[in-house]
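What follows is a set of notes on a single structure, which appears directly below.
One protein chain is absent from this view; the other protein chains keep their places.
This part shows chain A:
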Amino acid sequence: MKLKLPNPGLEDRILSHDELERLEVEEAGDRPKWDNKAQYMLTCVGFCVGLGNVWRFPYLCQSHGGGAFMIPFLILLVFEGIPLLHLEFAIGQRLRKGSVGVWRTINPYMLGVGIASLCVSFLVSLYYNTIIAWVMWYFFNSFQEPLPWSQCPINANRTGLVSECERSSPVDYFWYRETLNTSAAIEDTGGLQWWMILCLISAWGVLYVCCIRGIETTGKAVYVTSTLPYVVLTIFLIRGLTLKGSIDGIKFLFTPDLNELANPTTWLDAGAQVFYSFSLAFGGLISFSSYNSVHNNCEQDAVIISIINAFTSIYAATVIYSIIGFRATERFDDCLSGNILTLLNTFDLPEGNITESNYQEALHSLNTTNPDIISSLALKTCDLNSFLSEGVEGTGLAFIVFTEAITKMPLSPLWSVLFFIMLFCLGLSSMFGNIEGVLVPLQDLKVFPKSWPKEVISGVTCLVCCLVGLIFVQGSGNYWLALFDSFAGSIPLLTIAFSEMIGVVYVYGIDRFNEDLIFMIGHKPNIFWQATWRVISPLIMLAIFIFYFSTTVTKEIFYIAWDPESENFPTLEKKPYPSWIYVIIFLLAGIPSLSIPCTAVFRAIREYCCKKHPSAPVREIDSVTYKVHIQDEELKTQDSVYR
């Protein structure tokens, strides 16, 4: 099925293989380059490995049948993740441009794909850096003993603990009140929280320092940000395995339930996780691989990075669940000790009469002798499995569950500092890719004047993002972030990825693409790549997109709010969105997705209305001869100034 859509003028827009070879040898291009292969690999690994590997994958794994989830995950990794990754690497390396440049080169009508990538990268950068700001806030607060989230603060007249904290828990209170200061509903803006503004500024400041000169500075930063998480995960694994109950957690995580494989949601969640985990369709990966040398083996890179990503997900899941197992066991022990104490106190039995081992028999015997007293006591049911399956993901996992587990460990400030440094590094290295996906398209679209140095461009971009990001530091910021996360970072990415595959395979032409790969890496990609690029991966993408779209559009959208006045407090309350939110949802998901067809239409109209003259000035191309020509011209003009 060698379908190829007509694509006139493609030869003029791209560098030929000879020109590429000359560019490589003479190094006449002014494009930045990686200092060494390690920097490139670490940057890509850092971009792919992010917070999702730590707090989304473990939850999916545990809720979709534990060890059995590996099967759909690995299958979809091979058939969806690796082909897409190889495609993005190869096309970036071949065309040597950022995402906007690549799509404009392939076909000017496909410029919309690049613009969509730019929009999505921008929207995701906004809220992702807010999460990093939250991580920094917790990091700043970890340098004290006892940790501020280990105990409830005392109320104003010193008679007891603050009521909101007493009814929920110290970690919940610290997260919802002292960190976010959440309002009860998304309509309540709640005002800007000054301490969060400081953290946001520090997050954007650190990002600016690392991105100030593009990959020149990020390339140095990734040596730390990409490797430190692995060190910390190992430390936590060793610490976790020495704690009581950790093995229960790991067993719970990996216990396979093969029945889940029959559930289509499992496969769709696995596919979505693979897709989002690889940070595809953001445009950052295309940019990064465009700085490589032409003969870099992108096929090997794609496979290696995919394996590293999968390994990191599984490793992080093990570590997280060892700690969750510890926390669940602690909670279970506390619950049981509470019950035992109640029984001892009510019946005035000596201590040590009822222990954990004979609790059931003792309870039973007491129940037969005094059933009315037992029923009036309201003993809690303690079940380890229910504590383990308090399936928490996302910010709840990091800022509530894990912080609670840390308070129960000896030397809590140390573990807290380590954990939040790890989250910070994971988030920051992903942000490098997001910002690359924003800055390079902006330069390609010539939004900024050419005379502005790179430092100013990145500075202005970071400043604008920081100011817009102030939405997320209001009282209702958490709800806005959840909104952005669900809608800006899901459907648009699927449409972009689908368009990318169609664009490269059918518009650029799979034959030309194969020849390019022969030129770059020396051999034609084998039948696996051909089959996945042409048929399998686009179908998978389409299936996931249809599923997501249909579930999002049909169901009622709720958000969960922290409302101290609700009846089920401390359980989060489901609230429906106000009607004006639907406009915002449409803007978030619609604008990037619709820019793909709209740009094509707009361009077609422009071509039709204002037909270009044949003697138009020479378009700037990235060819060696053209650059040498320009240099000659410049020298001539300089000479004429002196003479």
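We adopt the following convention: a contact is a pair of C-beta atoms (placed from the backbone, for glycine too) under 8 Å apart; a residue touches a chain by one contact, two chains touch by 3 or more; residues count from 1.
We take it that contacts and distances are computed from a predicted model.
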Practice item. Assign the chain not included in the display its UniProt protein name, restricting the answer to "Collectrin, amino acid transport regulator", "Septin-type G domain-containing protein", "Sodium/potassium-transporting ATPase subunit beta" or "AP-2 complex subunit sigma". Key: "Collectrin, amino acid transport regulator"
Review point. Of A:Leu10, A:Met41, A:Ala184 or A:Ile212, which residue touches the hidden chain?
Key: A:Ile212
Check your understanding: Hey, which of A:Leu5, A:Ala38 or A:Ile154 is the one touching the hidden chain?
Key -> A:Ile154
Revision key, fill the gap. Checked against the full complex, the residue among A:Ser63, A:Ser202, A:Thr342 or A:Ser389 that touches the missing chain is A:Ser202
Exercise for review: Name every residue on chain A in touch with the hidden partner chain.
Suggested key: 136-137, 139-141, 143-144, 153-154, 158, 160-161, 195, 198-199, 201-202, 205-206, 208-209, 212-213, 217, 341, 344-345, 347-352, 453, 455, 638, 642
